[in-house]
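A single protein chain has been omitted from the complex, and every remaining protein chain is retained in its original position.
A, B and C label the chains in the order they appear, each numbered from 1.
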Amino acid sequence: MSGNTFGKLFKVTSFGEAHGPAIGCVVDGCPAGLLLSEQDIQKELDRRKPGQSHYTTQRREPDKVVILSGLFEGKTTGTPIALLIHNVDNRTKDYDALKSVFRPGHGDYTYYKKYGVRDHRGGGRASARETAVRVAAGAIAKKFLFEANAITIRGYLAQMDDIVIEHSQFSWDAIQENPFFCPDSTKISAMEQKIDHLRRLGDSCGARVNIQAENVPCGLGEPVYDKLDADLAKALMSINAVKGVEIGDGFQAVQQKGSEHRDEITPQGFLSNHAGGILAGISTGQSILASIALKPAASIRIPGQSINENNEAVEVVTTGRHDPCVGIRAVPIAEAMVALVLIDHWLLMYGKGTPLFGQ
Amino acid sequence: MSGNTFGKLFKVTSFGEAHGPAIGCVVDGCPAGLLLSEQDIQKELDRRKPGQSHYTTQRREPDKVVILSGLFEGKTTGTPIALLIHNVDNRTKDYDALKSVFRPGHGDYTYYKKYGVRDHRGGGRASARETAVRVAAGAIAKKFLFEANAITIRGYLAQMDDIVIEHSQFSWDAIQENPFFCPDSTKISAMEQKIDHLRRLGDSCGARVNIQAENVPCGLGEPVYDKLDADLAKALMSINAVKGVEIGDGFQAVQQKGSEHRDEITPQGFLSNHAGGILAGISTGQSILASIALKPAASIRIPGQSINENNEAVEVVTTGRHDPCVGIRAVPIAEAMVALVLIDHWLLMYGKGTPLFGQ
Amino acid sequence: MSGNTFGKLFKVTSFGEAHGPAIGCVVDGCPAGLLLSEQDIQKELDRRKPGQSHYTTQRREPDKVVILSGLFEGKTTGTPIALLIHNVDNRTKDYDALKSVFRPGHGDYTYYKKYGVRDHRGGGRASARETAVRVAAGAIAKKFLFEANAITIRGYLAQMDDIVIEHSQFSWDAIQENPFFCPDSTKISAMEQKIDHLRRLGDSCGARVNIQAENVPCGLGEPVYDKLDADLAKALMSINAVKGVEIGDGFQAVQQKGSEHRDEITPQGFLSNHAGGILAGISTGQSILASIALKPAASIRIPGQSINENNEAVEVVTTGRHDPCVGIRAVPIAEAMVALVLIDHWLLMYGKGTPLFGQ
Partner (left out) sequence: MSGNTFGKLFKVTSFGEAHGPAIGCVVDGCPAGLLLSEQDIQKELDRRKPGQSHYTTQRREPDKVVILSGLFEGKTTGTPIALLIHNVDNRTKDYDALKSVFRPGHGDYTYYKKYGVRDHRGGGRASARETAVRVAAGAIAKKFLFEANAITIRGYLAQMDDIVIEHSQFSWDAIQENPFFCPDSTKISAMEQKIDHLRRLGDSCGARVNIQAENVPCGLGEPVYDKLDADLAKALMSINAVKGVEIGDGFQAVQQKGSEHRDEITPQGFLSNHAGGILAGISTGQSILASIALKPAASIRIPGQSINENNEAVEVVTTGRHDPCVGIRAVPIAEAMVALVLIDHWLLMYGKGTPLFGQ
């Protein structure tokens, strides 16, 4: 409940501010014997890394991860794995003007009211920079889940503002080929124009990201309060800018009939997956399906009304680099959070002593 | 992580099956000195009670709560409060035909696969009957929050299938006057017809429920993983039949611009509440706004395909009593879950030793 | 941290006051498929039951346990097991004189100062009556550990005041044959005389209880803070009246040399067990050895100085029934606590989904 630890058996404890010397985490509970290298983690970090195209933030962070503990001769030892990512591209001065000002739509106001003191530089702890830590820890979880159970977790951008991907054009391969994690190659050009347009306006837009996990064994999830879908909801809602979470058909279920929504079963398997792979909080063995809504970023060039620490009216303009659509980079982050939820439930069922790796 | 405990400082540990002798819970962590009676809890239970109108399930449970511990001379003592609700109206025989059959859309299949044994009677532990426990425990949390901080938590049915309440017709008072928790009295007649129609068809429909908490002090919520919205998402998604959770504008944010979504601030306060009262995971002091989607119940009279424990094809028809729209009764349940989240964060900030009650 | 839940994966949540209607607990996390009956629990409760001989308290409680949930057709289902023990022999009036008085050596003073309100009757929640709940929950853990791994947990009275059992006279069988759980039959008569003498004086004495667990697999215990010995220390120190805990040689190690204490190893096994079956917090596969000190009960007939709620000097005399040596009945309680620690660590290593029982 201290806020910076995720998970019960595979615990990620995160630290660091956007403009401090480093961010990082301690991963405690990874079973011993997993082959793991910095490169395994780096390749996931690189998927999230800002500054890769002009469609996301221009802030350039090498986001180079270092493993400080928990490995011996290339394998995990069962002891805590500490990950460190040094901060490099800190134009701290960009933020001087905002020192005593609360940017609307950010945590500036609430951090100040809650703590009485705050690191205003780049959002401090509330910065989306923290999500690099999630991706790094999630990379370990992903690798374990794949090695132990062939579980895979993949996500994609399902909607950007009013641009909705079409399932008839869906391709997992397409995702690798564009900077939007977009599975519908016919929509790339529209997305490019949208971002360019928003950048000119100095505005931002929202997005929807979908996540899918496959080969999840039936039986994960603890009723009644630690249901798999409940834990996924918490994990996904904890991502910066997320305002909604759906499992399976989600809010479409409001206008469905029971005869339509219930997934009928045959000796050959389920006939549909409206439930999103979870019944009564427990995985069914079908694909786990989740979807999240991301709000438009509040850091925009269009001036906005706000107040400062003295409760005086001020006008706020974000002049630094920013993302016109933060939802794009949420794809690897959401994948990581799903991985962290699944590994926790997996370990609860199968135990951390399970001799997976020839021990 | 064992699944049946909710909360960290105000802990609710629930037990019981739909057709066992009783359901109940232990509430641990309630501060001492709160005036509390069985009646305080009973009145919330009565709001959720089935069999109150012909628009919800005909199962009749008196749902009479007994307090077994934790009170002395009418006040809480700081020790665990055990609540017991005996099961009465158990037509267990109704379920004999379903003993080895997995009803589609229920936990029958997943419980069997996870545990290898299951209490099939009325859904056993997976039954929505467990939500009575949530309401009972939530009643204590609600009372504490009101006494300690004047916090109020209210909910309403915002949509039933395609019937959407209109905000121009909204009235908190109206909610008390109809069996649907509907704040728009112009929609009652349509809802009655919808339920009657579904009952004739033997089908069911989904619903949307909105929850609002007022007077929540600024500063509740622990970044970055135990954000207030993340905890609300888990709490609400853990309710039976919930498939989606939104905070503030939720999925509408996908198609919003940053200039529209960010809530500007003036010395007199926020100019809007798209965020739903939470910024960066911490309450702002505005109203907390959450919305949930409930799927249409899977227990319907229309036959459905399924299998039994021997993986043989069977046809399933639910003949017993059921709810055409389980979302209606979700209103007091969702209120309870919001109360349980808020009290946990409140206690973390203010401490359980705070001398609220003249100690 | 709310105080009334023990364990992380096998969670026991306890409730009830000595003079309330009932005590009990919810056991959450017991794997499915374990054959379990009320009789399995009752037989352990009967070992702890007061009023069995005139050497322990004369308070007569049938301590009859009822299982309210979590079983189906004689097997655990993986859902919470609620246990209820009704209070019967409540001579509440015995305590009226003590209503506003703090008995020295009891929790009266601290409960009042902490909570501002207290149930004074028989110690309320602080009463040793709560230990019946530990024994009941421990009975389930014991049965699981034996079925799953042939683990056995046994205890005995090692010392009563100045009467020390001699290892040359040690017999596990003897323990069953006397009311003292004493393994040295040559000491029974001295113990009887000691108790009779103390009862005449109206005084009480301390005791030492030893616990031994066998067939514990090597590998249980999580370094560095959740070491097996650390968790045992907490579990045992949490028992009423316990003032000291030792693992293996305990305080004797202060005057030992390294060449004497370290347990040398040969291909045939360890040559000694000074460590008590735990190295670096992890079980070695040898017998787990623990020892506890129990203080002399404070409820005695000899008058003592104290104060009341108004901070006025009073003289306190306990007139009701009491134990001259509470350490005697601590044997089954300590066994139960060791079982609760071991099952938690066992489940962490092997998982709760392990198909032990032919699932």
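In this section, a contact is a pair of C-beta atoms (placed from the backbone, for glycine too) under 8 Å apart; a residue touches a chain by one contact, two chains touch by 3 or more.
Everything quoted here is computed from the prediction, not taken from an experiment.
**Q** Report, in label order, the displayed chains that the undisplayed chain touches.
**A** In the entire complex, chains touched by the missing one are A, B, C.
**Q** If I consider the whole complex, including the chain that's not displayed, which of C:Asp119, C:Asp184 or C:Glu246 touches that chain?
**A** Only one listed residue reaches the unshown chain, and that is C:Glu246.
**Q** From the list C:Pro21, C:Pro62, C:Pro179 or C:Gly304, pick the residue that touches the absent chain.
**A** From the options C:Pro21, C:Pro62, C:Pro179 or C:Gly304, the contact with the absent chain belongs to C:Gly304.
**Q** Given the full complex, what residues of chain C touch the hidden partner chain?
**A** 1-6, 8-9, 14, 102, 104-107, 109-111, 113-114, 125-126, 130, 159, 161-162, 198, 203-208, 218-219, 221-227, 229-238, 240, 243-267, 271, 274-276, 278-285, 293-300, 302, 304-307, 311-313, 327, 344, 348
**Q** Please output the residues of chain A touching the missing chain, sorted low to high.
**A** 1-5, 8-11, 13-17, 20-26, 28-29, 32-33, 68-70, 72-73, 75-82, 114-119, 124-125, 353, 355, 357, 359
**Q** In terms of residues, what is the contact footprint of the unshown chain on chain B?
**A** For chain B, the residues touching the absent chain are 8-9, 79, 219, 223, 347-354.
To be clear about the criterion, only the chains that are shown with their structure count from here on.
**Q** Check the residue numbers that chain A and chain C use where they touch, and answer same if over half are used by both copies, otherwise different.
**A** Mostly same residues: over half of the interface numbers shared.
**Q** What whole-number Å value describes the gap between the mean CA coordinates of chain B and chain C?
**A** 38
**Q** Two or more other chains in contact with one residue: find those residues in chain C.
**A** 8-9, 79, 353
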